[in-house]
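The structure is given below, and queries will be raised subsequently.
Up next, chain A:
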Amino acid sequence: MKKIIGLFIMLGLVFVGCGKQAPTPGVTDTEIIIGNIQDLSGPMKELGAVLPSGSNVYFRYINEAGGVHGRKIKMLVEDHQYNPQKAVVAAKKLIEKDQVFCLYHVIGTSPCEALRPILAETGTPLIAPATQSGTMSDMTRPAGNLIFHTDTGYDKQMVILVDYILKDNANAKIGIIYQDDDYGENVLKGASEAEASQGISIQKEAYQRGATDFAGQVGNMIKGGATHVIIAGVVKEPIIVMKTAAAMGYSPKFFGTSPTMDHRVSLAAGPAGEGFISANFANLWNSDASSAVKYRELCAQYEVPKAYMGMYHFYGYITAKVLVEGLKRAGKNLTRERLINGLETLNKWDSGAFPPITYNSKDHAGTESVILVQVKDGVQTVITDWID
Partner candidate 1 sequence: MTELTIKNLHMQFSGVVALDDVSFNVDKGEIFSLIGPNGSGKSTLFNCINRFNDPQKGQIVFEGHNLLKMQPHQIMNAGIARTFQNIQNVPFMTILDNILLGAHHRIDNRSTIQRWLSRKQRQKEEAMGLEILDLLGIANYESKYMIGQPFGIQKLTEIARALVAKPKLILMDEPAAGMNDQETYEIAKIITEIRDDLGITVLVVEHDMSLVMSISDRICVLDSGNILAIGEPEEVKNHPDVIKAFLGDPADA
Partner candidate 2 sequence: MISLFTDISQEVISGIALGSIYALIALGFTLIYKATEVVNFAQGELMMVGAFVNFFFVTQFISSAGESSLWIFFVALIGSIIFAVAFGWILDFVINRPLKDEPIFSVIMATISLSIILRAIVAMIAGPMSLLPVSPFGENVIKIGGIVISILDIFIIGSAIILVSLFYYFFNKTRWGIAMQATSEDPIAAQLMGIPVNRVHALVWIFSAIVATISGILLAPRMSLLDTSMGFLGLKAFPAAVLGGFGSIGGAIVGGIILGVIETVSMGTLSFHFEWIKEINDIIVWIVLIAVLMVKPDGLFGVEKVKKV
């Protein structure tokens, strides 16, 4: 027995220190490896298929054009099933095993929040987390200086939506139907800010993730006499809410936060969804914005499946653009610090779809404006300019 333990110790001593690490992980002369953690088999798995595909369209375009400073971008995708613990394991794998240069476009608020300790420990930047939670750009939290948020927070979106409603109709009675989790909590934060600044009171109704019946909430909206209802759901909920309201003969103006921007909302809701206004943090994929035109061109060129194309696919595309811009500005000698410095030089930078993005060492929120999109005759149409 002693012999075996001795052997272990000797083996250990011989090999200690043999592991070697590249000076900058994930960067070689020809390649930059980045990591992406998506929900590939959980409740949000639609996005898990679509978002990386969108990003890859842009990466392919860049790679075919010679890459960034001669380096091609390679994206590894892991699954987290919308579970923060799995997200941490996946991040650990990407960072320690696959030695990625940075993490990019990780989906979900709680998975992204759960990554903070690892990011801080390893100094890995997280570019464009795919969540609109305002908490992501909080610089006082761990790894705050490593996370670059591209989207307008839900809290900010709420303030903007309430402003917009009251501007047209000062007597509007506003109600919100929100998902009862971290998403909803961020929405409520914005709602109470709006309440305080406008001196109104907003009727709030909660629902549980995965709910399929909204009769109670819609009934309460009728009782409360809400004339404008903001739905802070994902894709399914606004459809059901609007259909239920139509069935009950209740027709307020419906608004939605950014996750409801998907074009299938109007598709599935049909006539009930006519006039639905959603707050988009980016321009429409089928609009005339410069990025959108290029995007459609590239999609046609690379034969992207038609079902994938849409707002979320486009979202993946433009955040890839932000990342690539940061990599370009980081210069030839790529390190993580240089990437951060490179991104922090962005000043009112126009991506062609996002509102102008500004980063500096004290603010990683990027942007705080949204564009409002209304469903007219079943087609999403931009109705405002950037509002903040």
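Candidate selection criterion: all candidates are chains of the complex that A comes from, given by their letters.
Just so we're on the same page, a contact is a pair of C-beta atoms (placed from the backbone, for glycine too) under 8 Å apart; a residue touches a chain by one contact, two chains touch by 3 or more; residues count from 1.
Predicted model, so just to flag it, every value in this text is computed and none were measured.
Asker: Looking at chain A, find the partner in this complex that touches it; the options are 1 or 2.
Answerer: Looking at every copy, the candidate touching chain A is 2.
Asker: Going by the contact rule set out above, which residues of chain A touch candidate 2 in the complex?
Answerer: Interface residues on the chain A side: 41, 43, 45-46, 48-50, 180, 204-208, 210, 212-213, 215-217, 219-220, 223-224, 235-236, 239-240, 243, 246-249, 264, 267-270, 272, 307-308.
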